[in-house]
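One structure is given below, encoded as structure tokens.
So, chain A:
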Amino acid sequence: MMEAQALQLVESLLSFLGLWELLRGFIEPAWHVVWTVLKIFAIILPIMGGVAYYTLAERKVLGFMQVRPGPNRVGYWGLLQPVADGLKLLCKEIIIPTNSNKFLFLAAPVLALTPALAAWAVIPFDDGMILADVNAGLLYLLAMTSLGVYGIIIAGWASNSKYAFLGALRSAAQIVSYELAMGFALVCVLLAAQSMNMGDIVRGQQSEYGLFGWYWIPLFPMLVVYFIAGVAETNRAPFDMAEGESEIVAGFHVEYSGMGFALFFLAEYANMILIAALSSVMFLGGWLNPFQGWPVLGELTAWVPGLVWMLGKMSIFLFLFLWLRATFPRYRYDQLMRLGWKVFIPLTLVWVVVVATWMQTPWWLW
Partner candidate 1 sequence: MNFETVLFYLFAAVTVFAALRVITARNPLHAVLFLVLAFVSSAGIWMLLEAEFLAIALVLVYVGAVMVLFLFVVMMLDINIEQLRKGFWQWLPLGGLLAALIGVQMVWVLGADEISAGTTAVKHAADYSNTKELGRLIYTDYVYPFEIAAVLLLVAMVAAIALTLRKRRDTKRQDVNKQVKVRREDRVRIVSVPSARQVESVQEAAASNHGHTAD
Partner candidate 2 sequence: MNYLASLSPIYAEMFLLVMVCAILIVDLFIVNYTKTVTYLLTQTSLFCTVLILLFTHQPGAAHLFNDMFVHDVMSYVLKVFICLAVMAMLLYSRSYLLVRGLFTGEFLALVMFATLGMMVMTSASNFLTLYLGLELLALSLYAMVALQRDSAIATESAMKYFILGAMASGFLLYGMSMLYGATGSLDINRIADVIQHGTPNKSLLVFGLVFIVAGLAFKLGAVPFHMWVPDVYHGAPTAVTMFIGTAPKLAAFAFVMRILVEALQPLMIHWSGMLMILAVLSMAVGNITAIAQTNLKRMFAYSTIAHMGFLLLGVLSGTIEGYGSAMFYAMVYVLMSLGGFGMIMLLSREGFEADTLNDFKGLNQRSPWLAFMMLLLMFSMAGVPPTVGFYAKFSVLNAALDAGHLTLVVMAVLFSLIGAFYYLRIVKLMYFDAPESHEKIYIQPDSSLLVSLNGMAILLLGIFPNTLMSVCFVSVQQSLLQ
């Protein structure tokens, strides 16, 4: 629908310039592709911007929690800091270690970033505001998030450095372990929503009870497991063994500089935002209004667009990421594995059965 309207807009614009008849043969057949590319840009560019300012937010929040101002020199209140950082990284020399595998060394950052961005294709930002409204959306997401580990493991190996290699091994084991718990947590969502389509999952949470109709109530343990597993999947503190700057310097990306490093950085933060988006979509009702159907608040907030709610919910989780980082010391490796295998996986397995049974009873209200 929007696709056709946009085409009309382009047509009227070009006719005004007198170019429409000339370019028509090129534009019309390829319009679907062009439109899709435009939509991809409309998703990726804000994510990039989000990543940039999320780094600023991180430093500001950490600063606030540690009673210090954080970056405040570049621009007012440090607002231009991300731009300065980006410029610095762009200008830095890319160093390729001797005896490293050059092709894989350069391919690794790309392999890390691609799945992190590709996963966004099935995230609904508002009702219908989704790039690919596919039925197997949830599965696709799981597949994409499981691919991110290749960037890390290849980076570690190709760098020909022991710190990088150790970091890569740690990270690979960690991601594979937590993926299971994450997958099972999503199975619960799938059970509750009876669909793997991300839009349907959100619509399944719609009710006149507002935020009490969302899945975070029946699936609360899964929300906790999912989010913690998400923190572990993105190698963030307190699960940042893969970087572990006090033991293995910076882990898998210790040999990267300049844009290679920047790409890893982008991937990590894009993944964090992705986890936040997913948690909101699956447990906090995505674009839904939390006060929907409530007597007064519901009517007062009815005008707020879904996108705002979605972004609001995401920022809650994004803040949690930072809060965790500021609060907890790093896990020890065996503790991390124990948490994943002996706590989360049994818990999620049990909860799958609980939800499946619960859904057969009249007490299932969602």
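Criterion: a contact is a pair of C-beta atoms (placed from the backbone, for glycine too) under 8 Å apart; a residue touches a chain by one contact, two chains touch by 3 or more; residues count from 1.
The set was built so that all candidates are chains of the complex that A comes from, given by their letters.
Quantities reported herein were computed from a predicted structural model and do not represent experimental measurements.
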Task: Complex partner of chain A (touching, any copy) among 1 or 2 - done: 1
TODO: Using the touch rule from the top, collect the residues of chain A that touch candidate 1 in their complex.
DONE: 104, 134-136, 139-140, 142-143, 146-147, 149-150, 153-154, 157, 165, 168-169, 172-173, 175-176, 179, 196, 334-335, 338
